[in-house]
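A single protein chain has been omitted; all remaining protein chains appear in their positions.
Up next, chain A:
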């Protein structure tokens, strides 16, 4: 059973006037089959946590450890992390001109699975996954994220989640910018992957809305670069009513 363990993680970014610390000692354990919601106000460091786990070069880990089944994730390159089973659904997926979605998905699946998927079953697999997410088949021939609407980009991220079947899925504000219909489609995709019981999910969000569709086992409030409070789903209800005010007072990093 895959377990992601984050211990006392400190992360900085380069800013004018020297490095600025954003994560200030994050402790979190995510096990396969569990869903953790990380909620917090803007600037609390939620996205930094997501990108640091994926290995974005902009972020410098200055302390702490991250392991996946005991393996040192921080020592791995970005692609090694992905192949080890860490998946980041990005808030702002990047356009990659000249690379078609179908070519991209196949190259990625080949890398993650360690061998090229058999063409016949692969085509079917992709087609069905796209249908489930209401993605038009013509997207396969379009360039990755190029000219996609916000909702299309998010569905494309979840399509990859479904095809790549990671051990740990980090969803960085996947709900932001989605209307209710798109949110439902995207959430259904996430739930299909969760129902397999094979994935540990880290759901990063600003709003409680998505939690109506994706039920978390644990809810953590993120503030000022660390987890300020942890609880069950009822904590989300409290946030829904009271907002983040209690956590922001005097403690915001920005």
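General remarks:
In this section, a contact is a pair of C-beta atoms (placed from the backbone, for glycine too) under 8 Å apart; a residue touches a chain by one contact, two chains touch by 3 or more; residues count from 1.
By definition in this document, contacts and distances are computed from a predicted model.
From the set "Phosphate transport system permease protein", "Fe-S cluster assembly protein SufD", "Molybdopterin synthase sulfur carrier subunit" or "Iron uptake protein", the protein name that UniProt assigns to the chain left out of the figure is "Fe-S cluster assembly protein SufD". The residue touching the chain not shown here, chosen from A:100, A:191 or A:230, is A:100. Remark: the omitted chain is touched by one listed residue; of A:29, A:143 or A:230 this is A:143.
Touch with the chain that is not drawn comes from one residue among A:17, A:57 or A:70, which is A:57.
Of the options A:49, A:164 or A:178, the residue whose C-beta touches the omitted chain is A:164. Where chain A meets the chain that is not shown, the touching residues are 54-57, 77-79, 81-83, 87-88, 90, 93-100, 103-104, 107-108, 111-112, 143-144, 146-147, 160, 164.
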